[in-house]
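First, the structure itself, so that you have it in front of you.
Apart from one protein chain that is not included, each protein chain of the complex appears where it belongs.
As written, the chains take the letters A, B and C, and residue 1 is the first residue of each chain.
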Amino acid sequence: MTGHVHRDDFGARLGMWLFLVTEMVLFGGLFIGYSYMRYRYPAEFHHGGSELNATLGIINTLVLLTSSLTVVLAIVAIQRSEKKRAMACLGATLILGLTFLVIKAFEWGAKFHHGLYPNSPHLATLPPGEQVFYGLYFTMTGLHGVHVIVGLAVLGVMLWWVATDRVRQDRYVHLENSGLYWHLVDVIWIFLLPLFYLAA
Amino acid sequence: MSEHAEHAAEHPGYGTFIRIWVILLILTGCLVGVSHLGQTAAVWGLLTLTPLKAGLVFYYFMHLKYEGPLLKIVVLVTLGTLLIFFALLFSDVAFR
Amino acid sequence: MSTHAATAQPSYLVDTGTRKGLVAWLTTTDHKRIGLLYLYSMMTFFFVAVGIGFVMRLVQLTTFQKLITAQTYNALFTVHGVIMIFLFVVPGLPAIFGNFFLPILIGAKDVSFPRLNLASWYFFMAGAILAVLSLFTGGGAPDTGWTFYAPFSLKTGTNVSLAVFAAFILGFSSMLTGINFITTIHRLRAPGMQWFRMPLMCWALYSTAWIQLLATPILAITLALVILERFFGIGIFDPAKGGDPLLYQHLFWIYSHPAVYIMILPAMGAISEILPTFAKRPIFGYKAIAFSSMSIAGVGSLVWAHHMFTSGMSGTALMLFSLLTMIVAVPSAIKVFNWVSTLYKGSIDFQPPLLFALTFIFLFCIGGLTGVMQGALAINVHIHDTYFIVGHFHYVMFGGTGMALFAALLYWFPKMWGKMYSKKAIYLSWFPMFIGFNMLYFGMMILGMMGMPRRYYVHLPQFHTMHVITTVGSWFLILGLLMFFGALLYAIFKGEKAEDNPWGGVTLEWTIPSPPPLENFEEIPTITRGPYHFEQEGK
């Protein structure tokens, strides 16, 4: 692009926040749907929640919270021009994110193993409320999982940019924006934990 | 940019964020604990502790604390809108 | 005044970079060129949908023996609705005139994120192409109506999934545009351009952009759920699995009602630009209009369930939503009265854009007033899902947004292409258009009162006379339309050269050459007063 456009870091952050607005509303729609259904089927949701593996959910919460911390520390490091440390922090985030996905995969795998997946014959025998519970569970954790994958890809690029000095002390708004995205993914999980895993 | 300079002046350090992280972990512990105390406690825990955690992430990790009013308003407007959607939807569901 | 800038820089229509011709257009990040890209692509889709509208009218000429099968008819109105809504009126004014004029009106060189802007157009095109593909692949064109009500949309064998996915992508395009506009207005206003010195079009676009951000994601998630439901049977809307079709309707309308304000607000903004220019005086009650845009955006998000009055919602919800519907009509009323008062004691220069702006006010009032009828519960139970609704929304969408789009096109045409059209031809096209319009859509409202349901392939004999009248009306309308676009197309190629400021406007776009140069302003202007400040003539 033409070089005349001066840099507007605040504008970039504002744009990112506006994008996050759309993400919040996107998940907000699902949360509204969740409350609607939970209101209709309190007992079934209670029972469905007790079938989920709360321990895995809690561990994953800790993993994501920690990964959020490492991102924000990476930004501090960049602000102080500590490149090595920033890269270490970002690397840690990537590993934690992957850990989250692996745990998630085990969890879903176990459900599939028990014949619990959308459209499964076993699911069809459950009471309607529980079918809805699992429908929402797979949709919401699945969509969240997609966001984690996207976030990891973006942070991977950031790691590369830090290594090649495209992100540096006087120019780190990209890293900051990617961090914002990652934190939002974390916040969504903060809500998913009590809604599904601790629902019982 | 001038705003950037102001912003840079008050960059918080590592310590702040680690402290927030510890608080978040503790809150998660509380949430799990509370959820074992029965249905009402669990719901109240959900309604209070979860927004508190989310708020901390927004306020510190996402640097809202250090931004001007505009971004704060943006977030509040969004949450407000969602809340209103929710309330109006329940004017149907809850009175059926 | 007209010559000093013109020599300095070539117009945006001339390729200046290394890329030439079509490639230069398809990779451009110039907001003006992107505006034109939207205009041309939208025109194309739009005429397809108009053609479909025409065929639908022909079908209603006969009672039984028909040209096409019932299945085809159902596909036709669905495609007509989807194209008109998602490819035409929702992106319409913001994508075309918002892109072209927003930066100019606030004294900026471009929008905040020019590349994102181009990406939005590609999203738009991708969505459009998918929508077209959905007609010919899978089980054939969707037959659910543009509302995709579950569980019918989950069960039908037609290609609902792809059509819905197309709408999903189009939603993204719309959100990205919204993000861009908000950031631009916050960050790139010229020095001295305070909030209350912005032209009203900017206020309209600003409030529209907020609706786009806060409502569109709900549509995205709803449509995503429909797709998941069709492929994986997750059961949230499917009553057989414990889901609830009413939840679908709620979620759908949470977006789709605000979407009607996405359609009308920029139209109202354009009208608020046009009236002062031709009345040669400031708009009456600037702040009231600006605030009413914002309050339409706000309250407009709270009335969605008036589309569901007969669906069996709770009595409380019925009452609440009917009440809120009435309240949202107030800011529209304020605008109408302010516009009319803007003519008072002006010095009115009657030109084609003004004619279309006044036509807008008239038709929008009819559309709005019938909207209020629909909002009253006792009337709604009769006219819901009848041709009355069809009449209402054509009045607001075509008579409102469509006419405003025409007015805006006529108003800014000389600026965009640097050419002037034949005013006589435009006046001439107005008559068949106006007469045809009212015959067609007022006829539909009478049909609705008589009890003719919408989306009907065959109709009962008692409705036949009115159906014939409306069909004839559609012929007049289309005749007028062809004349109108014929005149404009002719002008683009063969028109006389236009002056920089043919109407004597005072907002910033009239201070730069026609067509504008690549970066709009040689020097970013400094603003010292409100937008509609006319010099006292003859002083």
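Everything that follows uses one rule, which is that a residue touches a chain if its C-beta (ideal position, glycine included) is under 8 Å from a C-beta of that chain, and two chains touch if they have at least 3 such contacts.
We adopt the following convention: contacts and distances are computed from a predicted model.
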- Considering the UniProt annotation of the chain absent from this complex, which name among "ATP-binding cassette domain-containing protein", "Pyruvate dehydrogenase E1 component subunit alpha", "Nitrogen regulatory protein P-II" or "Cytochrome c oxidase subunit 2" applies? "Cytochrome c oxidase subunit 2"
- Interface partners of the hidden chain - shown chains only, full complex considered: C
- Touch assignment to the omitted chain, from C:54, C:475 or C:534, lands on C:534
- Of the candidates C:141, C:166 or C:318, the residue in contact with the absent chain is C:318
- Which residue, C:10, C:138, C:239 or C:502, contacts the hidden chain when the whole complex is considered? C:239
- Message: From the list C:10, C:138, C:451 or C:525, pick the residue that touches the absent chain.
- Response: C:451
- Touching the hidden chain in the full complex, which residues of chain C are there? Just list them. 64-66, 69-71, 74, 143-145, 149, 151-152, 155-156, 239-240, 244-246, 279-282, 284-288, 310-312, 315, 318-319, 322-323, 325-327, 329-330, 333-334, 336-338, 340-341, 343-350, 358, 361-362, 365-366, 369-370, 372-373, 375-382, 384-386, 449-451, 453-460, 462, 534, 536-538
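The rule is simple: only the chains that are shown with their structure count from here on.
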- Task: Please work out the Cα centroid separation of chain A and chain C, and write it as a whole number of Å.
- Result: 36
- Query: What is the distance in Å between the mean C-alpha positions of chain A and chain B?
  - Reply: 15
- Item | Numbers and ranges of chain B residues touching at least 2 other chains | 70, 78, 81, 85, 89, 93-94
- Task: List, in ascending order, every residue of chain A touching at least 2 other chains.
- Result: 8, 10, 14, 18, 21, 25, 28, 32, 36, 40
- Tell me, which parts of chain A touch chain B in their complex? 7-10, 13-14, 17-18, 21, 24-25, 28, 31-32, 35-36, 39-40, 46, 54, 58, 61-62, 65-66, 68-69, 71-73, 76, 79, 176, 179-180, 183-184, 186-187, 190-191, 193-195, 198-199
- So in the complex, which bits of chain B are touching chain A? 1, 3-4, 8, 11-14, 17-18, 20-21, 24-25, 28, 31-32, 35, 39, 42, 45-46, 49-50, 53-54, 57-58, 60-63, 67, 70-71, 74-75, 78-79, 81-82, 85-86, 89-90, 93-94
- Task: Would you pull the chain C residues touching chain B in the complex into a rising list?
- Result: 186, 210, 214, 218, 246, 250, 254, 301-302, 304-305, 313-317, 320-321
